[in-house]
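All protein chains of the complex are present and in place, except for one that has been dropped.
Entry: chain A
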C-alpha cells in the first residue's frame, strides 16, 4: 500500500490527506517516545531549579511548614561572616587549583604527545585517578598528608621536621588543590592531546628549521591552536573548583576551623546539618550567579583577544 502511495504522483487530494494523517501519527508516536524522559526532566531538574529560587525567599521545615520571608535570606547572606569567609576560601582555592591543573595537564600532554614507546602505559596511569571517586581518593590522600602519614614519615626519614598539612589554615587549601590536580590532570591532558593533533606538523618543523627555540615554537605555533581547548579546560576546571565538595568532606570537613569551608560546603552544612533549607537555597542561587558570571568573563577574555 504505502509503496504505491509513494510512487504515485503528488498532490491528489487523497494522497495529501493521507500524508497529513501519517505526519500526525508520527508526531503522536514521537511525543510518546519523549514523554517519559521529558516528564522526569521537568520534575527533577526544572521544578527543583525553579523551586530553589522560590525557596530562597522562604522558610521551610521538614515538617512541611512554609512561609515567605521576602529578602531576609539575602540580607543575612550579605552580613553573614561565614558567607564572606566561604567566598574567600572558594576564590583562593580556585586561584591555586586551576592554574596548577591547567599547567600540569598541558605539560603532560606536551610530554607524551610524540608517539614513543610507553605512551599508552603513561596515558593509562595518568587517567586512573580520573575514574576514582574523590571519596576513595580522599581517604588515601588523608593518610598521605596526615600528621603521621606518608609524607611526614618520609620527611622524618631524611631528617626534616614534619609538617601539619591538614591542620594548618594556610596549607590546607594548597594541599586540597594538589589532590584536585592529581585527580583531574589526566582528563584535561586528553583534551589537550586531542587539540595538539590540530597543530600542523609542517608548521612546527618550519619554525624549528628557522631556528626557533622550543618555547618560541610553543608560544607562536602550538599555543594559538590550543586556544579553544585551553578555554574549555579553564571553564570546566573553574566550575569544578567552585563546586569542590567530596574531597573536602572526606579530608578536612571544612576545617581546620573554617579554613576549607567553601561555598558548596557551607550550603551542605546549612541545608543538611542545620536544616535551614531556605538559607541553603539562597546560597545555591548565589553560587549559580557567580558561576555564570565567571564563565561570561572568561568567555569575553578568551573569546576576543588575538587570533
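Just so we're on the same page, contacts are C-beta pairs under 8 Å (C-beta built on N, C-alpha and C of every residue); 3 or more make two chains touch, one makes a residue touch a chain; residues count from 1.
In this text, contacts and distances are computed from a predicted model.
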Tell me the UniProt name of the left-out chain, picking from "L-beta-lysine 5,6-aminomutase beta subunit", "Carbohydrate ABC transporter permease", "Chemotaxis protein CheX" or "STAS domain-containing protein".
"Carbohydrate ABC transporter permease"
Per the definition of touch given earlier, which of A:76, A:208, A:227 or A:258 contacts the omitted chain?
A:208
For the chain that's not shown, point to the residue among A:44, A:68 or A:274 touching it.
A:44
Even though one chain is hidden, which residues of chain A still touch it in the full complex?
2-3, 23, 26-27, 29-31, 33-34, 36-38, 40-41, 43-49, 51-52, 55, 60, 62, 64, 108, 111-112, 116, 118, 121-122, 124-144, 150, 153-154, 157, 182, 186-187, 190-191, 194, 205, 208-209, 211-214, 217, 232, 236, 239, 243, 245-246, 249-250, 264, 267-268, 271-272, 277, 280-281, 284-285, 287-288, 291-292
